[in-house]
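The structure follows.
As you look at this complex, bear in mind that one protein chain is not there, while each of the others sits in place.
Here is chain A:
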Amino acid sequence: MTFSMKRVMAIFQKDMKDLYKNMYVSSTILMPLIFAFFYGRMDDLTVEVHFVVINLTLAIVTAFLQCSIIAEEKEKNTLRGLMLSPATIPEILGGKSLVTFILTAITIILCTMLTGYEPTNIGIIAIAIVISSLFYIALGTLMGLISRTVIEASVLILPVMFIFGFGSMFVPFAEQYPILSVIDYLPNIQLVELAAAVEAGSGFGDVLGNLGIIVAWVIIGMIATVIVFKKRELDE
């Protein structure tokens, strides 16, 4: 399996130019920033509130943006052009994910500046957010590959945005309805738990369990994405 950084960068640069001219998608970045601006005006924000904004960014910017980018490539038949080119799956998906990853990083940095979030251990939090963003990129890619059009993708991604963006709202119900206890294992909830633990003084070794669960989601997401991508290389 070859891996050419030149091909990854070619796809990345193309996507940057394309996204710059795509107001429908690029304007979604504003939503978490607006949330962050209003939360930032409140006093004494808890770590959970900071992570409402961060999880919202991961759901709206990372997953939705990636989903829209992939769905549009499918709808306009340009994805097939990439598939028929010498670019490999890691090169195509790497190039297409880089734009989303960078925009996610910028949005999260801006959001934390607006809400005034200063983590006790920035290293652990940064690693956890980076790993989480890989999961949301894989999820967005998967949803984009499943969708036939950008409009269909916009609808399909809504429950995903709801579950992962506002999932923490359901945690109190988990005690009442045991079936909802699965929510505890969602990557967004794990991220909040990890951040709360770090804020309480936990070190890297203490949050390995949380990180492990998020990594497991990343692996599942990536495997599912590659399987669906390979299926999409063929017409039915």
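Note that a residue touches a chain if its C-beta (ideal position, glycine included) is under 8 Å from a C-beta of that chain, and two chains touch if they have at least 3 such contacts; residues count from 1.
Heads up, the rule we're going with is that contacts and distances are computed from a predicted model.
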Name under which UniProt lists the unshown chain, selected from "Na(+)-translocating NADH-quinone reductase subunit D", "Tripartite tricarboxylate transporter family receptor", "Tryptophan synthase alpha chain" or "ABC-2 type transport system ATP-binding protein": "ABC-2 type transport system ATP-binding protein"
With the missing chain put back, which residues of chain A would touch it? List them for me. 2, 4, 6-7, 9-11, 13-14, 17-18, 21-22, 76-78, 80-82, 84-88, 233-235
